[in-house]
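Note that one protein chain of the assembly has been removed; the remaining protein chains are unaltered in position.
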């Protein structure tokens, strides 16, 4: 039987009606039983500044503790200007410091990018992967998840109504469960 | 005779003793006479959230106005986790919105990346360039400026003491002046 | 009146029925009068090997001469494995050597990526741009051209039948003409 794994989900948008947040909720509902997805909020993290490493804001410490407690990490993000939104990059940076104490190290991870256009956030997806390589987050490779045309995938209550996307997300989160198990430490 | 061009300089680190800030000061001193470099501070910009586009924080509006008033833009940045620091990406994102009203559009630009290691921030440099392509900021191509080993380039007062780096920065900012002139609108 | 500019067009696929080649033909037909697009073939270039720089194959020399004679360069390419096809990268590499004698230097350029999928070759497009930055090819930024769904854009004779794509390509090649004029040397 599979071990339970808690997954810290990071949503790369602060917008109330964020499509990425809706995709995150859909993934939580589609995940295999042993994978418990929970969104870790990042909107209250002040901007990273190395000068504060000695006396970090309480929100930084709380965030790092939540990542450390998780068995895996999942990023669901829009693309801003062909790259990762600042709010998500800030969470990445805060979790990675102080030097030598990264909370991300060794956690298996996965990336979903979401956009209203056709390209599905490819630029954000791969820029994020470059950071995750550096942070030693083994990141699911296949299937890739570029969710385009996000404006037409949900109903008024935010529920996913597109069958093709549901199929892709289910395949994705199932592969992620296997990947996360393979890379559990200890 | 060359026209005067005001250059908005964005420094991608909030650290008081930031090497990137020192490089920015060195560039200001080395620039041709007609190029006036001035740092535009970004540390007080709250995290971008599209929900605030209707009533933007005063700091966002002030920042956008400064970029609009500039004739060119120059980015001097460290690399965090093989990509652009969040604080710099946030400035990029804020300047780019609301949709269709980007302050960056058409401004000639250039990128300098700075690190204590050998690689000189290559990852941050090129991720930033991908955003600048999207924002229609014609970006200086050659010479590239990857400033490595930054820990050994300055004296205790923050003045640049390395001759090879001074030579590179002078060549860089001179080429940027010509590039900025070529791409002035109107 | 605008000066005539000859554009060397490089197609990144050897396939006889290549969609990229069809897009190249469409662009040639849509280009402003002063822009003369001509495909420079790259299929007969043997693989680059620095050991041959002293006595280069005749095909390498002929290719370099054609690039040198052009006033601008345009790349139309599929994506292979999320990057640039080898056949196109080989043309880039051959044109760039021997060291210090790059045929690409200073030529204004543009990139169109083409794929049957939705993403439109974003990965190839931006990997190619990174090389062009290094080669000092000032590359058109906007509009970007990611041509997706290429399997449904042409008739049996290879003529472009999709109006939206025609509109995009026309806007693109018109912007390229202005860009190429701005960056003509001398």
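A few points about this structure:
Going by the order they are written in, the chains are A, B and C; count residues from 1 in each one.
One rule holds in what follows: contacts are C-beta pairs under 8 Å (C-beta built on N, C-alpha and C of every residue); 3 or more make two chains touch, one makes a residue touch a chain.
This one's a predicted model, so the numbers in the text were calculated from it and none came from an experiment.
Checked against the full complex, the candidates C:14, C:152 or C:178 give a single residue touching the omitted chain, namely C:14. Within the set C:6, C:83 or C:118, the residue that contacts the chain not displayed is C:83. Within the full complex, the residue among A:21, A:64, A:82 or A:126 touching the omitted chain is A:126. In the full complex, subunit A contacts the hidden chain through residues 126, 129-130, 132-134, 136-139, 141-142, 144, 182-183.
With the whole complex as reference, residues 13-16, 43, 47-51, 80-87, 89-90, 92-93, 96, 123, 127, 130-131, 133-135 of subunit C touch the missing chain. Residues of subunit B in touch with the missing chain: 118-120, 122-123, 126, 146, 148.
Everything that follows uses one rule, which is that only the chains that are shown with their structure count from here on.
Averaged Cα coordinates give subunit A a centre that lies 36 Å from the centre of subunit C.
We define each chain's centre as the mean of its Cα atoms; on that basis subunit A and subunit B are separated by 29 Å. Contact with two or more other chains is made by residues 123 of subunit A.
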